[in-house]
Every structure is written in C-alpha cells, then in structure tokens.
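Removed: one protein chain of the complex. Kept in place: all other protein chains.
Just so it is clear, A and B label the chains in written order, and each chain counts residues from 1 on its own.
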Amino acid sequence: MGVVARRTALTAAVLGAGSAALAGCGSPLDPRGGEGGDGAMALSVATNAVAGGKNADEAEWIERWVIPRFVAQQRAEGVDVRVEFQPSGVDDEQYKTKLALDLKAQAGPDVMALDGIWLGEFAQAEYIRPLHEVAGSGVADWSGWRQISPKVRSLARFEGKLYGIPAGTDARVLYFHKPLFRRAGLPADWQPASWQDILDAARTLKRLDGVTPLQINAGTAMGEATTMQGVLPLLTGAGGRIAKGDRWYGDTPELRAVLGFYRDVYRHGLGDPRLQQEAKGRDKSFEQFAEGRLGILAEGDYFWRDVISPGTGTAPMKQRDNDVGYALVPARARHEGIGGRDHVSLSGGAVHVLNPNTRHPRQAFALLTALHSARALRARLGDAAMITERDDVNDTVLEKDPMLRFCADKALPVTSFRPPLAAYTAVSLALQEATARVVAGREPDHVAQGYRKELEEVLGGSDHIIG
Amino acid sequence: MRTPANPAAALLRGVGVYLLVALTLAFFALPMLWLASAPFDKHPGITVSLPDFTLANFERLWNNPNAVDSLASSLILAGGSAVLVVGLSALAAYALSRVHIRGRDGLLYALLLLSSIVTGTAAMVPIFLLAAELDLVDSYLGVVLVLTGGLLPAAIFILKDFMDTTPRSYEESARVFGASPLRVMKDIVVPVVRPGLATVGVWTVAQVWGNFLIPFLLLRSPDKSPAAVVMYTFYTEGGQPDLALISTFSLLYSLPVVLMFLFVSRRYGFRFHGGIKA
Partner (left out) sequence: MAATTSSAEQAAPAADRGPGNAEGREPERDAAGLGRRRAAAFVAPALVLVALFLVLPAVWTLYLGATDYRLTGIPAIDPSFVGFDNITKALGDESFLHSLRLTLLFVLGSAVIGQAGLGFALAWWMRERSGWLRTTLEALVMLAWILPSSVVAFLWIAFLDRDGGTLNELLRTPGAAWLLDHPMLSIIVYNIWRGSAFSMMLYSAALGNVPASHLETARLAGASGFQQLRDVVFPRIRGHILTNLLLISLWTFNDFTPFLITAGGPDGKTETLPVHIYKTALGSGELGYGAALSFLMLLINLVVAVIYLRLLGQKNRKKKTRTARGRSAEGARGSELEESA
C-alpha cells in the first residue's frame, strides 16, 4: 500500500477539528456537561440492549434494579446522582460504530459495554484507557476482584492492562439430538474423543431419512458464528492458534487440517452446504435442530439458554432437558489440542468499561461495580442460569442448570479466548471466506494458500504474519 | 401486429392483455400477503398461511415500551423533512425554472451526484462530527436537516422539470395586475403544480420513514428513536428475528405511509404533471 506516513496539517485540521471544538460545548451526549438541571450529578450507562427488544432482560435489569439501588445508595452517602440508561438493541457492528463515534467526539456514556474483542482497537484509538488511569487508586479496593478468576479477567485485558470488568463469559460445545441418536443406534452419553469420532457419528446419522447429520458453521453469511463455533474450536483442537502477540498465523498445517475437516463434512453429505450460504442459515440450523432434523450442532451455551429453552426460546424444545445432549469439542486426536489438551472450547464475553472523558470518575466507577455486585447478578438471573464473571455467584446459580454447570466445570478449564487485536475482525472475515471456499468445493491446501495472501492484503504486508 | 381486422383476433388480444395485467397484479400483490397474515398468526413463521387467528401480537406490541412512541418520532422526522424539502425545493425549482442562472443544470446534477455519497455509509463520520459541532446530536432538528440536505437535489430536479412544463401565461397576467412574485407563486404556481408537490412530499416521507442510519447515528435518547430504528431491535441476542413483533410492527409501521398516500392521492392527485394543459 505504500503508505506515506505523514500527518499533514490538513489531516489534523479536518480530523481533529470536530473533537477539538467539541471539547468546549455541552452537547447532550457530552458526559462532561453532565450536571442535571436539579444540581444532581448526571451519569449514563449504555449496553446493546433495549427493553422490549434485543437483550430485554438486561435492559430492564439495569433500568429497574441497578439504577434505582445505585441512586439510593449514593444518596445515603450524601451524593445526589441521576443515572440514565442509553439502550441500543441493534447489530453489534452498528452499536460499535455508534460508540466509536461518540468516543471520537470525546463524548458518550460514562459506563458502556464493549465486546471483549473490541478492546484492542478502542484502546489503540485512545477511545478508552486502563481502568486505574480513569478511576484512580480506588479500583484495586473493589472487593469483587477476588471473585473474578484470572482467566475471566483476561477478557478485559489488552497489552497487559486491565480496561474494565468482564460481564460474564460463555463456552462452546457440541449439542446432539438424543432421539435421533437413539434411532441411529448411537449412545445417549456420546462424547467424541477425536474428529474421526464426530465424522463416524455423522455417517451413522446420515442413514436416517430427512436428517442433516452435522452442522459446523461455515461461510460469511454466518459471520462471527463461523469463526467462533467452527474455525477456532477446530483450530485449537488441532493444536493451532490464529495469533501470537500481534502477529497472525498464515498457512499452517493446523489450518489445513481444519479446512480438511470442513471438506470431509461438506463434501460427503454430512453437512448441508446450502445452509452455510443462506442469509438466515444459522436461524434455520436452530429450527432444524429443534425439529429433530439436525443431529449434531456446534454452538455456544447461548443456544441452550436462549434458543431451545422450553419457555422463552426462539426455537423452543419442550423436552430440552431430556432430548438434548452435550459434549465437549474433541481435539483432532487425543492430546493434539492446544497445550496437549484432549478437548477444547472457545469463550468470549462483554466487558464494561469507563469513558475516559467522564466527568465523575469516582461515581462512574461506583456505578460500574454496582453492575457487578453479587446481589445485582443474582437479581439479573432470577431463576435463569448463566456463567457470570463471579465465582461466588456461579457457585449457587449454576446449580439450577446442569448444562451450564457442565460448561463452567468442564469447558471453561480448556477454553481459549480470541485475541483482542484491531485486525481481528478482518482476519476473522478472511477465515470465514476460506471455509466458504472449501464448502464450495475448492481444495483445502489451495484455500489455505489463498488465506495467506488474503492476510497479507488485510494486514498490509507480511510483517505481521507467521508462516 | 397490425390493428386486428377480425373480432376473434381482437378478442384474443384482449384476453392476452388482461392475462398480462392479472399476472402483474399478482406480481405486485403476492409479496405483500405476509403482511396481511403473519401479524394475526399465533405462531407467525416465514410462510404465508391462513392465520391461526389472534390479536395477541398487537397486545404485545402495544405493551412494548418503544414501539408506539417510535411512530410519533417518525411522524415528527418525516413531517419536518417533508415541509422543508417541499418548501425549499419548490422555491428553488421555481426560480431555477423561470430565471436562467449560468451553470444551473450542471450544478443541479453535481449536487444530485454528491447526494449519493452522503446517503452512503462512508460519510457517517463527517456527518456525525458536523452534527456534533453544531450541537445537533440527539435532536430531531439535526436528523431533519441532514436528511433534507440529502433529499433536496433530487426534489429540486423533479420539481424543476415539473415547473418547466407549466404555462407561464397566468403568471404574466398576474404580474400585469401587480401581484408580487411570492404572491404569484402562492396563488398561481402552487395550485398548478400541486400534484408535483404532493409527489415530492410523499417521496420525502417515504424516504425518511425508512431511513435507519442517520437517526441511528444522530439520536441518543431512546424516546426519540423512530420506527425504522426500533424495527431493528426486535431481534434476540443471537440476531434471531422475533417474527411476532416484527410482522405486527411492520404492519403498524407501514400504515401511516399508506394512509398518507391515500389521503394525498385523493386530495391533490398524485402524478407528475397537472391537469392544466396549455
């Protein structure tokens, strides 16, 4: 790309003008203009949730539980605050764009939720700063840290610094449809030990009429679900990784193995290649699983909690607890997973961060921790279960749901996280495209070479590529 | 091909034409069927079927905290933009039609081309920073002005074309009687070009009504979100559509534009060129 690394005066003027001039004005989104008309200290919190829409529970919990209690508690301490919730409820990309624009204009909510993988790019753009730089020494005093395991805490880290508090995490497993397994003569306590075991089970399922044996997400239409539920669990299962430090792996034997697995699935009728192309393909895979037309599905615990959950799911299964089995994703073969593991998983999660421009850093941090108290998390979950960031909460909450207990106890110890680097989204897209090509019939080795070239394009040269 | 001489051929032709018309009618009607069935279905799916009738979806929508209010926001945005676009483009188009300004057509077309940049996604940062600078973030006015700026060139383009075809003789005689230009415009030109204004107005409302990106980027308070933005929130964490809410809201969301269209077409006529022929 032959970048002329020169910041012209004009660049500075045009790109800088907006934010510089903004520093002075108190637009409604400007946190530093944050004095309520009644003299109260005004704070705002934003997540990608909205009452009556996407993540409605979360929105209602923040509005009706967290905020009133936080305001009352502050008042008891003699501080008059007013907290506003800024809901969104849109696609993650759009939510991210909006936050980035707000932060660029040195405005935006005081506390906000980011996807863990955005940390790097937001930090590099100086949209966010390490937590202790924003909130000061009080950060370390928060009692909650002891309950958050270092592994989960790493979700909120970038280049060794902590930027916020993680808001729970998740895990990826293989789901299987027990009645179909029974009909095909497969065990109800299925736990594959290798990729070969998965393929064997799929071949057996293939004998059933009208059943797609296996769904491993592929292609660009599935978006991040392809990378998260497909490529990365397989890659770590083959002992590979996508990045080390700030350098990315290119055409590696592990990647070729992953693409070879995709070939075996989609070229021998074990998966439905059309489904990988459809704009609503993922929704359809959910429906098919719920209707007993899909045998094995690699998904996150979200699938269990929100999709096939008997009462509230979008593709509810009345007999979920009886009919749905779950197993860890096996490594390619015993001990071949990353770090010599037999099984692997992938995890992600949101992180709550502070706006570096907040006018009331102490209160903003207090609000941040209020979102992560044990009581607050228990109130949030009610009767539902979820893997939260706090061990003390998990200990009691997960008892309600053996599946989530399984995720926390079995999957989390072998899980990996995605690198929080700015280039991640582009690399992830390149991986999705590679799987799409294999599904469309190209040879894995050839596609892996193509991926290497695509990486060069995306990263602007080979400096950041290994292999 | 020739004018059919015998009645049998004429009949055949007539049948052929009506067959085509019937097909066209079906082509336009069929995709809309879902809007008529899904909102009333207990378990709306993607398939059009005779609904398992219920009004529960409407009740759910009514209880949704944002749905009904968002229509009011949409009305404000669409109404404000329509007034501005119609008013400003009528004035400009009239002047441009009646008085020659050098480079007029070139300028108009250049603006039309530029408008395609601003309506695209690449311009969002400049638009956002501009709005922030003018303190127009989270205000209806900001959205209205940005949208109006994007729609004006095409509106002027259409209206000027329209004004070019209207006869000048009335204006000349009014002028002889000493009417001021504004008065001439109001009393003579506007009545003649009313269907054109109506068309541009409806077009503006339809554009603003469906616009997601600009209000999404510029508005912050949840109670200001228009329907186009709220429509996008009826998805789950994993991006699955809540079809009961979406179908029902689609119907409600479409209704105002349909009513407006019916009203405008009754009241003002709805075509490009008016009744008076010179």
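To be clear about the criterion, a residue touches a chain if its C-beta (ideal position, glycine included) is under 8 Å from a C-beta of that chain, and two chains touch if they have at least 3 such contacts.
Only a predicted model underlies this, so the values are computations on that prediction, with no experimental measurement involved.
J.: With touch as defined up top, name the shown chains that contact the chain not shown.
T.: A, B
J.: Of the residues listed, A:193, A:384, A:426 or A:465, which one is in contact with the missing chain?
T.: Among A:193, A:384, A:426 or A:465, only A:426 touches the chain that is not shown.
J.: Which one touches the absent chain: B:82, B:127 or B:197?
T.: Among B:82, B:127 or B:197, only B:127 touches the chain that is not shown.
J.: Name every residue on chain A in touch with the hidden partner chain.
T.: 1-8, 10-11, 14-15, 93-94, 96-97, 100-101, 104, 118, 120-122, 124-127, 219-221, 274, 277-280, 284, 422-423, 425-426, 429, 436, 440
J.: For chain B, which residues reach the chain that was dropped from this view?
T.: 1-3, 17, 21, 24-25, 27-35, 38, 45-48, 84, 88-89, 91-92, 94-107, 109-127, 130, 145-146, 148-150, 152-154, 156-158, 161, 164-165, 167-169, 171-172, 174-175, 181, 184-185, 189, 199, 202, 205-206, 209-210, 212, 227-228, 231-232, 241, 246-247, 250, 253-254, 257-258, 261, 265, 270-273, 277-278
Please note the rule applied: only the chains that are shown with their structure count from here on.
J.: Report the inter-chain centroid distance for chain A and chain B in whole angstrom, where each centroid is the mean of the CA atoms.
T.: The answer is 39 Å.
J.: Could you please specify the touching residues of chain A with respect to chain B in the complex?
T.: Residue list for chain A touching chain B: 17-19, 21-22, 25, 27-29, 50-55, 86-91, 94, 97-98, 101, 104-105, 107, 282-283, 286, 302-303, 306-307, 314.
J.: Given the complex with chain A, which residues does chain B contribute to the contact?
T.: 63-67, 124-125, 128-130, 132-133, 135, 137-139, 216-217, 220-222, 229-230, 232-242, 245
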